[in-house]
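To start, the structure under review is shown below, and the notes come after it.
What you see is the complex with one protein chain gone and the rest in place.
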Amino acid sequence: MNFHLPFLPFRPAKPRNKGLTMMMDKGLSIRQVEDFISVSAEYTDLVKMGFGTSLLSNNLKEKIKLYQAANLKVYLGGTLFEAFLVRGMLDKYIELVNGLGLDTVEVSDGCIVIGHNKKCDLISQLASQFTVLSEVGSKEAGIIIHPTRWKNMMEAELSAGSWKVIAEARESGNVGIYRPNGTAHVSLVNKILDKIPQDSILWEAPQKSQQVWFIKQLGANVNLGNIGYEEVIPLETLRQGVRGDTFFTFLPDEVKANFAQQS
Amino acid sequence: MNFHLPFLPFRPAKPRNKGLTMMMDKGLSIRQVEDFISVSAEYTDLVKMGFGTSLLSNNLKEKIKLYQAANLKVYLGGTLFEAFLVRGMLDKYIELVNGLGLDTVEVSDGCIVIGHNKKCDLISQLASQFTVLSEVGSKEAGIIIHPTRWKNMMEAELSAGSWKVIAEARESGNVGIYRPNGTAHVSLVNKILDKIPQDSILWEAPQKSQQVWFIKQLGANVNLGNIGYEEVIPLETLRQGVRGDTFFTFLPDEVKANFAQQS
Partner (left out) sequence: MNFHLPFLPFRPAKPRNKGLTMMMDKGLSIRQVEDFISVSAEYTDLVKMGFGTSLLSNNLKEKIKLYQAANLKVYLGGTLFEAFLVRGMLDKYIELVNGLGLDTVEVSDGCIVIGHNKKCDLISQLASQFTVLSEVGSKEAGIIIHPTRWKNMMEAELSAGSWKVIAEARESGNVGIYRPNGTAHVSLVNKILDKIPQDSILWEAPQKSQQVWFIKQLGANVNLGNIGYEEVIPLETLRQGVRGDTFFTFLPDEVKANFAQQS
């Protein structure tokens, strides 16, 4: 940090188990990756090569090496996992992940329906070789999954071997835990947290208003994902309370008392 | 491609006559152009120097050379053509285009009213020297052009020598073929396609939902334009069915049968 400012919320050092930020790479060039790393590696934990971009990127291996050298955990987006699975090519997928030198995979069922027992079996199988992130929720707008079902699925997937479960929002942030207009299903989130430890969940939160909402509800060290490569620093200012939206969130009462809050 | 995935839709190799992607440059730096080329040249056919940015760019000639060396067809945005025309300076415009070493021009009437016979004369005149893209539609929100008029204009402009006709949406994607909220005028598009060959039309589709709609309606090889420089790879994943929105669009029935579709 460039200077000392007291009363900032605690942020654990990397590698950390909470307060994670996952950035989505949608096809960055080598130089953009270098630029990203130069300013944001310290504030980023995970990099997802978004949806099927890994198929098309002509610089995939080189990018993965750059990210890994900066201590960022890289994995391929869940849509690509499903694209292999629907074609009956899980073995080829594992071969690809190993060939790319990755240690993390995402198991999702956002496009195809996988029976939940089968999904948990896939998680168990992959967890023997890889760190597994598994995603819960629908990619379709307006689909409601009952809170009890969210909880049961998350619990079963964590038991099956998932390191974290991802609460789906898609890149655009208007499905799964969000309404079509992008606001969070508050009671759904609260009910999930009745049963599932917060640190085990990574919330997709591509929109700033969603990031603000989660930080205010769950603190500076909530796990957030699907963050654009130029939005990691702005998100970190939200986490640390040095942006308007969370300016008062982490201040102790004796500091708050110095000035009234603009309302 | 980084690996083989069966059942992807056919995409013709460059130079191609359909499945074109046009990227809009709104003032990129030399390094940004190099970065763009390094990852997206393979998936891009046309580069438009957007609206009047060519007037202001201090790197215009160098950028054009870089794009052309990567086999990208470069042209100046239609607004600049109109800015010369309204000032009675068509000759100066042709001089400029030649001086920049360009072989393609856009003829549009999005700002000024040009009688349609005169517009076709301009197309004919320019088509003797250049590849001509001509644009149909209004830049103003809420203006409805009757479908018969769209068809007649497009047909006349193609007869006059246009290589492709562009269906206007502006950079923001909320005029012309789209409603102010960005959704497509479905019946208008269908009526146009009753008469005009699909490969002769380039649809401006800056928003992802618009790209998805056209790909689902007209296939992987629909011509799409006004794509942001960081959105060409994401668009290509839509064209190739490796993104949630078009995951099932190109799969044959025997593969679809393996798993039900999330709905």
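Letters are used for the chains, namely A and B, taken in the order the chains are written, and counting of residues starts over at 1 for each.
Simple rule for what comes next: contacts are C-beta pairs under 8 Å (C-beta built on N, C-alpha and C of every residue); 3 or more make two chains touch, one makes a residue touch a chain.
In this text the structure is predicted, and so the values were computed from the model without any measurement.
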item: Which residue of B:F84, B:F130, B:F214 or B:F259 touches the chain not shown here; value: B:F84
item: Of A:L5, A:A69 or A:V113, the one touching the omitted chain in the full complex; value: A:L5
item: Absent-chain contact - pick from B:A70, B:I94, B:C111 or B:A127; value: B:C111
item: Footprint left on chain B by the chain that the document does not show; value: 26-32, 50-60, 79-80, 82-89, 92, 96, 109-114, 138-140, 143, 170, 172
item: Chain A residues that touch the omitted chain in the full complex; value: 1-3, 5-7, 31, 34-36, 38-40, 42-43, 208, 230, 232-234, 236-237, 240-244, 247-248, 251, 255-256, 258-263
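Note that in this section only the chains that are shown with their structure count from here on.
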item: Rounded Å distance, chain A centre to chain B centre (Cα mean); value: 34
